[in-house]
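With one protein chain removed, the remaining protein chains of the complex are shown where they sit.
For chain A:
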């Protein structure tokens, strides 16, 4: 990632915060179990398995069954965290997520690991740039995209406490810590990370740190950009987003997802109906080429420079 690494900022793999929090919760609550699809390593569940081998169910390479088994475990009174690569978890088992989880209101926590283009070179079959579009249309499913290690821990605590089904989208790309230690995540809350009244940059997950860097550069040319992390995709933070539309008049969304059906679309649906303003959606326009994750984001117009250019174009 361009400037974050240049400035020697410490980067975190949010899967570490995910695993550590899950283990803390599991120590205190015996109902917490995990379900994996031959993905124990990539979901960082190795240490969980060591401590509670019988509380990790590895169903094998069988994602439809994975989600169904999760629903059954919830039905038996347990709190299952169902972990798999986000592309297969959501795509392969979409109907199970609809019928067994969302429609049945099963208390399952779906954890989509290595989401977005984290698996850059493995190619579009392994990119997960459709997962928000697929899940966002399902009624009764909360969807969260944490921005850093602090927020990941918070989101995992929240979903464990809540009795509602949720989908948590987790990357494996390194991100800097953006939230303070005393930050308190709430569903339907989009944290505002920078104030400004000329334009609003709305990121989600790994793109938020790029939005902050772009805002820094825009400030040098006298443009004050507000920066919002749209952590909560469902429910959306209507107040924060509508205020941004009304107060800044220009919304630039950037996400590690297809431009069709993702976070930007969710914001556009809201704003178009209640506070129309100028808007530009950055994200993937097509299946991505081969390449490393950071490069793919740059290539899709989400380098810091690319974001700045899009912001200027939107303000013209």
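Throughout what follows, a contact is a pair of C-beta atoms (placed from the backbone, for glycine too) under 8 Å apart; a residue touches a chain by one contact, two chains touch by 3 or more; residues count from 1.
Here, contacts and distances are computed from a predicted model.
Choosing from "Carbohydrate ABC transporter permease", "CRISPR-associated protein Cas5", "Transketolase" or "Acyl-CoA/acyl-ACP dehydrogenase", the protein name stored in UniProt for the chain missing from the display reads "Transketolase". From the options A:18, A:48 or A:88, the residue with contact to the chain not on display is A:88. Across the entire complex, the residue among A:31, A:55, A:126 or A:194 in touch with the chain not shown is A:126. Only one of A:38, A:95 or A:161 touches the absent chain when the whole complex is considered: A:38.
Against the chain not shown here, chain A presents residues 38-41, 58-65, 87-88, 91-92, 119, 121-126, 289-292, 295.
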